[in-house]
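All protein chains of the complex are present and in place, except for one that has been dropped.
For clarity, chains are labelled A, B and C in written order, and residue numbers in each chain start from 1.
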Amino acid sequence: MQLGLIGLGRMGGNMRERLRGAGHEVVGYDRNQEISDAASVAEMVEKLSAPRVIWSMVPAGQITDEVIGQLGELLSEGDIVIDGGNSKFVDDAPRAEHLATKGIGYLDCGVSGGIWGSQNGYALMVGGSAEDVAKAQPIFDALKPEGPYGFVHAGPVGAGHYTKMVHNGIEYGMMQALAEGWELLEASEYVDNVPGAIKSWREGSVVKSWLLDLLDRALDGDPELAKLKGYAEDTGEGRWTVDEAVRLAVPLHVIASSLFARFESRQDDSRAMKAVAALRQQFGGHAVVN
Amino acid sequence: MQLGLIGLGRMGGNMRERLRGAGHEVVGYDRNQEISDAASVAEMVEKLSAPRVIWSMVPAGQITDEVIGQLGELLSEGDIVIDGGNSKFVDDAPRAEHLATKGIGYLDCGVSGGIWGSQNGYALMVGGSAEDVAKAQPIFDALKPEGPYGFVHAGPVGAGHYTKMVHNGIEYGMMQALAEGWELLEASEYVDNVPGAIKSWREGSVVKSWLLDLLDRALDGDPELAKLKGYAEDTGEGRWTVDEAVRLAVPLHVIASSLFARFESRQDDSRAMKAVAALRQQFGGHAVVN
Amino acid sequence: MQLGLIGLGRMGGNMRERLRGAGHEVVGYDRNQEISDAASVAEMVEKLSAPRVIWSMVPAGQITDEVIGQLGELLSEGDIVIDGGNSKFVDDAPRAEHLATKGIGYLDCGVSGGIWGSQNGYALMVGGSAEDVAKAQPIFDALKPEGPYGFVHAGPVGAGHYTKMVHNGIEYGMMQALAEGWELLEASEYVDNVPGAIKSWREGSVVKSWLLDLLDRALDGDPELAKLKGYAEDTGEGRWTVDEAVRLAVPLHVIASSLFARFESRQDDSRAMKAVAALRQQFGGHAVVN
Partner (left out) sequence: MQLGLIGLGRMGGNMRERLRGAGHEVVGYDRNQEISDAASVAEMVEKLSAPRVIWSMVPAGQITDEVIGQLGELLSEGDIVIDGGNSKFVDDAPRAEHLATKGIGYLDCGVSGGIWGSQNGYALMVGGSAEDVAKAQPIFDALKPEGPYGFVHAGPVGAGHYTKMVHNGIEYGMMQALAEGWELLEASEYVDNVPGAIKSWREGSVVKSWLLDLLDRALDGDPELAKLKGYAEDTGEGRWTVDEAVRLAVPLHVIASSLFARFESRQDDSRAMKAVAALRQQFGGHAVVN
């Protein structure tokens, strides 16, 4: 089938390639004209026959809002917009309601798989009406991995981004668990061959996982990760997960700690620990570092 | 090659089967004579030609100590004892030193894979001398999964159980991350199809892992885990991991929280939270539950 | 000076008493006519001479919104409204802006001290303009404890409730630290006299604190807190504190854990721990509790 695809960066570009490989006709648009199939979003829309399906794969936030606003102007009744970016789930319902006034459908689709999805397929988590999902199903089928996994229609509009958000929260916790264990192995005098230990777990062990494979891959090139600083950004989903835990009164010790560890990694010095140092000096006369 | 194998329970029995399938001659001993190949440990030893390799697969602690003590009496110079149980790493060096006085070698081998290892192979983490490892290598090769992963000679005596301990610490953290995420999905009004969300992550996603596969498998039979109580034992390695973090000054927020969550799961009521309730009543006149 | 005081419950009633003891003229209003000094808010306003200062001491949320809306109708230029309830800091600026259109001033005042404030004085944290604070200062001076502490003009509108929110976050953490320590003492075989240990810390120790005094007081009546269930509500400030930590990228391990412990205390069973139990059963055949 035909698909309009807005945003041809690291993710969108790979998705275009995978979709074309599956026989779909993709008209991509990107601000970078060198990789774009159309001079403008309007031209992209014109190249597609109604009813159209347009996939937005641009950064969450203002840029996505602008793209969806623009599509609301250009599209017609019966068309469908899919937001495949990392939008916050609360932004989906207002968009869907706005588009619905013009008879345009809306699906939110969380996409996992990173830069490997082109080859392995992407895990897709979709929110929206069953009718709209059915219309876009050939696209989802081409993007997802082969076999019974990698796709879910999780619920109404918002459910896709919500599911992706929780997925990322879990991802934070699993990464941190691996990271803590690796640090402990490195710190201990008992184990000589730490990269070999990681490698041994890749098959047959309970912690067998794609993240473990990637850690092994990183250690292959840099066995003590000496080239990297212990500095990690966060892209929003981890924060929203903790906010949701607070809203819903769900205890989330591990995921929250993993998020806080990223915050700490970006601090040059810790104000909290200045206060602890000050208190130790005050009550015990303990030495401080200036 | 020949192997003596002590302990033919859930793990040992499966291992005997896998080893025999690979063409090795296994003389197994178990207190349960119906499954044992020998009437006693002594008879088992007699059935093997020197130099012998004996694998102990009995519960860690006193039973393992007794088995290894007995082997010290029965074996001769050039034989090797392998402890494949979940022993604490600090127990390995004393045993190795004791056996060394008689010229008997000692290897500690952490074994992961649970009840699935018979079919998938077991991840093996070994500590000991290179010479002793080489002598037992055909056994390790038969037990481990096929391919480049699933085995490491991690360092000297103790390194195998240490690596397995950290593996289990990571396992605690990964399980808790999955568990927290699942609880949040269940608590939220946004997602209708929680088992489907879990299933969608099994391919193509960043959290793709064996533990996720097992969670999906559990949900297939009981979509809300309604048949289970939220009660989880711990088998020692998680505790030792946190003790090591304390000894080595390694921050382990996620793994420690995961361990504490298990402790909490076994409490009928929380004394700490009684104290919190009492304090709220004292300062604010807040209602309490009696 | 004169003060209108709306809400004469546990907090407001005590405050009226303390203010009158200091020589101020308080016209209190409460829906409960038995304790009210006026038949309606309107009558209360009429009984005061302009420029008036009105203190709202009703539950945060809709009730406070209604009271402040009503005051906006009844008051005149030069009057001041003080919200002494536990409102969320983000609600303050819109209220202040609305009242400002009529020339009415607004102060937000976080109040700590609970049911003991009547006797000890209340710690007051105020947000608003210096001019408005100055007009109400005699009231603040009467409510606060004697001496140099117990009052701060923390910043512009919102700063008072914000400071109170952080105060409560710290309170959660301190309470949980005490609660954890008490649970550990109770669990250990080393200490016979746990209530005595708590009592010993009340003077001369580093943990000397009002919360400790209250724990001792609670144990005096019920040495093992056997009459209480380990169940603790939360009133919002703890949640907002964690939300702010997430917004501002401040690591808050202790305060977030304390909040999560309250969430846990209210669960009959833990879904997360059901998942952990399920996983242990799946990979290890470990026993579960049904």
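We adopt the following convention: a contact is a pair of C-beta atoms (placed from the backbone, for glycine too) under 8 Å apart; a residue touches a chain by one contact, two chains touch by 3 or more.
These numbers were taken from a predicted model, which means no experiment stands behind them.
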Touch partners of the unshown chain, restricted to the chains that are shown, please. A, B, C
Residue among B:Leu228, B:Val242 or B:Ala277 that touches the chain left out of view: B:Val242
Decide which residue listed in A:Val191, A:Leu211 or A:Ile255 touches the omitted chain of the complex. A:Leu211
Of C:Ile54, C:Leu75, C:Val250 or C:Val288, the residue touching the omitted chain is C:Val250
Since one chain isn't shown, list which residues of chain C touch it in the complete complex. 89, 112-114, 117, 120-125, 127, 144-156, 158-159, 162-163, 166-174, 176-178, 180-181, 183-185, 187-188, 190-193, 196-197, 199-212, 241, 244-245, 248-255, 257-258, 260-261
Logged for chain A, residues touching the omitted partner chain are 10, 114-116, 175-176, 178-180, 182-183, 186-187, 210-211, 214-215, 217-219, 222, 225, 227-233, 253, 257, 261-262, 264-265, 269-290
Counting contacts across the full complex, list the positions on chain B that touch the omitted chain. 206, 239, 242-243, 245-247, 249-253, 256-257, 259-261, 263-264, 266, 270, 272, 283
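Here is the rule we go by: only the chains that are shown with their structure count from here on.
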When you take the mean of every protein CA atom shown, which chain's own CA mean is nearest to it? A
With centres defined by CA atoms only, which chain is the most remote from chain C? B
Any idea how many Å lie between the Cα centroids of chain A and chain C? 38
How many Å are there between the centre of chain B and the centre of chain C, using C-alpha atoms for each centre? 47
Of all residues in chain A, which are in touch with two or more distinct other chains? 206, 245, 249-253, 257, 260-261
